[in-house]
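Data block below; observations after.
A single protein chain has been removed from this complex, and every other one stays in its place.
Chain nomenclature is as follows: A, B and C, assigned in order of appearance, with residue numbering initiated at 1 for each chain independently.
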Amino acid sequence: MDFSPTPRVEGIRSTLRDFMAREVLPLEREVAATGFKESLAALKQARARAKETGLWAAYIPEAHGGTGLSLTEFAHMSEELGKSPIGHYVFNCQAPDVGNIEILMEYGTEEQKARFLEPLVKGETRSCFTMTEPEFAGSNPVWLGTTAVQEGDEWVVRGHKWFSSSADGAAFAICMAVTEPDAAEPHQRASMIIVPTNTPGFELIGNLSVMGHRGGDWASHGEVAYHGARVPLANLLGGRGMGFAIAQMRLGPGRIHHCMRWIGICERAFDIMCRHAATRELSPGRPLGMKQLVQGWIAESRAEINAARLMVLHAAWRIEKEGVYAAREDISLIKFTVARTLQRVLDRAIQTLGGLGVTDDTPLAFWWAHERAARIYDGADEVHVEAVARRILKSYGMKVAK
Amino acid sequence: MDFSPTPRVEGIRSTLRDFMAREVLPLEREVAATGFKESLAALKQARARAKETGLWAAYIPEAHGGTGLSLTEFAHMSEELGKSPIGHYVFNCQAPDVGNIEILMEYGTEEQKARFLEPLVKGETRSCFTMTEPEFAGSNPVWLGTTAVQEGDEWVVRGHKWFSSSADGAAFAICMAVTEPDAAEPHQRASMIIVPTNTPGFELIGNLSVMGHRGGDWASHGEVAYHGARVPLANLLGGRGMGFAIAQMRLGPGRIHHCMRWIGICERAFDIMCRHAATRELSPGRPLGMKQLVQGWIAESRAEINAARLMVLHAAWRIEKEGVYAAREDISLIKFTVARTLQRVLDRAIQTLGGLGVTDDTPLAFWWAHERAARIYDGADEVHVEAVARRILKSYGMKVAK
Amino acid sequence: MDFSPTPRVEGIRSTLRDFMAREVLPLEREVAATGFKESLAALKQARARAKETGLWAAYIPEAHGGTGLSLTEFAHMSEELGKSPIGHYVFNCQAPDVGNIEILMEYGTEEQKARFLEPLVKGETRSCFTMTEPEFAGSNPVWLGTTAVQEGDEWVVRGHKWFSSSADGAAFAICMAVTEPDAAEPHQRASMIIVPTNTPGFELIGNLSVMGHRGGDWASHGEVAYHGARVPLANLLGGRGMGFAIAQMRLGPGRIHHCMRWIGICERAFDIMCRHAATRELSPGRPLGMKQLVQGWIAESRAEINAARLMVLHAAWRIEKEGVYAAREDISLIKFTVARTLQRVLDRAIQTLGGLGVTDDTPLAFWWAHERAARIYDGADEVHVEAVARRILKSYGMKVAK
Partner (left out) sequence: MDFSPTPRVEGIRSTLRDFMAREVLPLEREVAATGFKESLAALKQARARAKETGLWAAYIPEAHGGTGLSLTEFAHMSEELGKSPIGHYVFNCQAPDVGNIEILMEYGTEEQKARFLEPLVKGETRSCFTMTEPEFAGSNPVWLGTTAVQEGDEWVVRGHKWFSSSADGAAFAICMAVTEPDAAEPHQRASMIIVPTNTPGFELIGNLSVMGHRGGDWASHGEVAYHGARVPLANLLGGRGMGFAIAQMRLGPGRIHHCMRWIGICERAFDIMCRHAATRELSPGRPLGMKQLVQGWIAESRAEINAARLMVLHAAWRIEKEGVYAAREDISLIKFTVARTLQRVLDRAIQTLGGLGVTDDTPLAFWWAHERAARIYDGADEVHVEAVARRILKSYGMKVAK
């Protein structure tokens, strides 16, 4: 094993650290104070400068207009971007667009790519992914109420979705809908269909109020209704009944991105915590960092973040080497490990800062509130826990009576 | 030991449960959706109906216009009120007014009582308590920068405060300020002084942005500047240098109130969690509550809430029987025990609800964000941990070299 | 609620504290050094002196030769006895005899009482309880392989048992055996039958090696075989198929005893931890107790022990007032709460003592090893967790498809 980072990775990290310090962190404060939608003009400028770094949409192959970083290289980039809530957006690496771009690259027809993929890659449009439904448990994703029925040369989509992140302002949605209700296997019943948001019958009911905020534009979670929205048959992605297969493909690398973003948050929180502990005095000459309980938080956070990063890089390496399927246990393990590490590190950082930690003077409070969902989205931790254990137990010969 | 609740306590609880269900919970949703300040008219009506229950400001002795509940009785009441974020406010039992009322009852002159206490008890005014300062660590409360200097027959107050909860709209502040900078004992340097908020030189700089919100009116945390604000010498509370002695007195019962309020939150969260687990189906006929990890959260929450309540009631009983000083270990123990229980129970309830748990469809998300501070305010958990341990170790003869 | 202990309880505690300090703790060291079986003579003398306190077998009604303490009173006594591994034995309050005595008092015929109960109460004999079987999961106690078949006027018992605590030296075993294999309800299939250990066909295969020790006499866990052991039909306890009903009855108070014994262990461990922290110096004048991590262990242990004790006393009070059935949720909650508290407190005490903590200079190491089972015996924690949660969820209307 060789744990050395490549020179290219070191160069990317160095470039990004500079850019983040100079361009992103000042803007972050403005966005926090005035709102994401209200800061779109300033964000646009930052994006223009991000393009100049050569790291715009860097996970996308050069053939598609990106930089063509490997999964592992982009993992490192994602950590740096994750240090600010707006980092990924500034570099056009934000969910859910990254995932949608991957789907379109892999399964899109030439026509779909020209119409939907290109403007996404350029950052001219945004998109959303409508899968989760309020009436059905998200932890059983194959149980869906939304349907797409073929009528003539059109799909007619009916259903109710929520947590359609960034639907507000999106140009189109990828909709997971049941097209093959009679398929024997539940995971072969749904398909993915592209629905432009200006399609009659597509309604953004509103942005969900999450942790006290409805947010806006990219920084929002939409509730969407499909009232018989009609799109051409050609808007099908991949093939009939392939919805979950495509979703699975998309999730592997996506979890690497997320986990490294979370690690970026951890590192920023760690930095804020240490800076405060080192300089805040409890009385003259006695800094907070002398307190052994605070020292415990710092040392344990350092250990957990290091461990988490190694696990994620190892999982990325395995995906690259053996593919998503072979690495699925690793992917599940990092999902819940890093999400929990994230919450613990944020918790300790806030406790170290005391009252300051719950104010919006640092991004800790934002993450405390809005990344609570990290343990829920992309498969609740418990779903991954169960999947990993069942796979392991099967290898030990566990048999369950029907 | 006799764990039976008294008939009076059972009556109070029953009255409150009815009132909360009928009057408060519907209003809670309105407040959550439109904001506290925007709901003042509706809140005023609810307060009028609360007065009719005979439980208005119920911890206040009848002589002062209240119901005269004992500390233990009010503890039970506080749990019921705690089940909604607006429960205490509706019954005029909200912090920081409760604490200020106690100080005024105990230490106020007749003139102070007539001018400041009476309208507070009636709910005609509100007040705030300005103690914590951004420049000094809250965990060392005796280290203050704010001063009050006697000039002629006036106090001249200069300083900078934050986390002055509910300063927005308050009629007056009780200000903790150093008046005896040369006292040998740090905890004898400060005094409490009443400063009406319309005093020239009193400035509410603004409400702090906490977890993404500045809030308004009672539901806010102010940043306050004293620019040489002048008040009559008669606005001193208790005596010169008595600031911390009074604060200590006030904190004992106050922590009982808070802890029982937190237990109320726990019970509401528990109820939301169980209702969801029992009825949300993962697939037809297979409710979420069948999952053993969810069962674990439910059983552990039940155990922890029961334990927390018994500890708090025991501490209240001890305060009533032996006084705050004798019960100070118990008071510290419940502070950190219940604050941590609160966070764990909220965490489990949110995880049980999944995506729904981070939306504002339930109060869980509000509490997750805004009660993160429970482990910080009223003495950070670690301050209490250290105080308890030092006292115990002293009883074992621990001696520390200077 | 009135948390005052009664004068009688205070008297009992005071008597026991004296006795434990004077008689039991010195003997404890001898037993630890030389073994239980090797110390029987000295233990016999201590038992004789215990009788003089009037607290011998104190939970037994006066009519049966005991002191007739209430469940709550005995709970307090059990805490004091629990402070030494031999406390309960010295006062003839040790498991499994207490439980067997309760069964015999409640369900025994006059003949059974005369022959089996009386010498047990006097401490002239010991007994064991054979239920768990190596071939079947202990967490599903109704699934048993041992059978008792009626042949003429005898029961013929065949089966294999383990964790038959204290079988070594016991005069008789109470055996849980299937007598009604065709009963519809699994929990109505087994009966309890008294089998004297000198019955042909009763074999003590040996004492299990547990945590490196086989132990001896009372301090052992036997593996037992019934090779067609024959006893008179009159040795049936209660009635055919009543085995589990009797076991349930027995477990309620038994769990109170155990939990208070564990709390006694916690208090002893807490005392050892604090004494060490207060006096062990890291360097001259700097005791270990100055370290905030150690302070955290002390304060958290204090909080958890206090909470645990209140929960157990509350459960005991409820059993006394409303019966075991009404209190079954409380009984399950204390089982897992106190067992976990016990492990955490022992863990912290050992860590505080460092190397000394793993030696046998204190009883911490013994308890660390031998009370690991507390989370397993008397129903594994997880069995109680699941039972509590299912009951709660049922009250919320949870319905599960078959």
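Just so we're on the same page, a contact is a pair of C-beta atoms (placed from the backbone, for glycine too) under 8 Å apart; a residue touches a chain by one contact, two chains touch by 3 or more.
From a predicted model like this one, the values you see are computed outputs, not experimental measurements.
Checked against the full complex, the candidates A:L69, A:A229, A:M311 or A:A369 give a single residue touching the omitted chain, namely A:M311. Contact with the chain not shown here comes from a single listed residue; of A:H187, A:R275 or A:R344, that residue is A:R275. Touching the chain that is not shown, out of C:A95, C:I350 or C:A387: C:I350 (per the contact rule at the top).
Only one of A:M1, A:A41, A:A63 or A:A184 touches the absent chain when the whole complex is considered: A:M1. When the whole complex is considered, the residue among A:A137, A:A177 or A:L333 that touches the unshown chain is A:L333.
For subunit C, the residues touching the chain absent from view are 33, 132, 134, 137-140, 143, 162-163, 208-213, 280-283, 288, 291, 293, 350-351, 354-361, 365-366, 368-369, 372-373, 375-377, 380-382, 385. Within the entire complex, the positions of subunit B that touch the omitted partner chain are 291-293, 296.
In the full complex, subunit A touches the omitted chain through residues 1-6, 72, 274-275, 277-279, 284-287, 289-290, 292, 294-296, 298-300, 302-303, 306-308, 310-311, 313-314, 317-318, 329-330, 332-333, 336-337, 382, 384-386, 388-390, 392-393, 396-401.
Definition applied: only the chains that are shown with their structure count from here on.
The mean-CA centres of subunit A and subunit C are about 52 angstrom from one another, to the nearest whole unit.
Each chain gets a centre from the mean of its Cα atoms; for subunit A and subunit B, those two points are 37 Å apart. Averaged C-alpha coordinates put the centre of subunit B at 43 Å from the centre of subunit C. Shared contact sites, meaning residues of subunit B that touch two or more other chains, fall at 382, 385.
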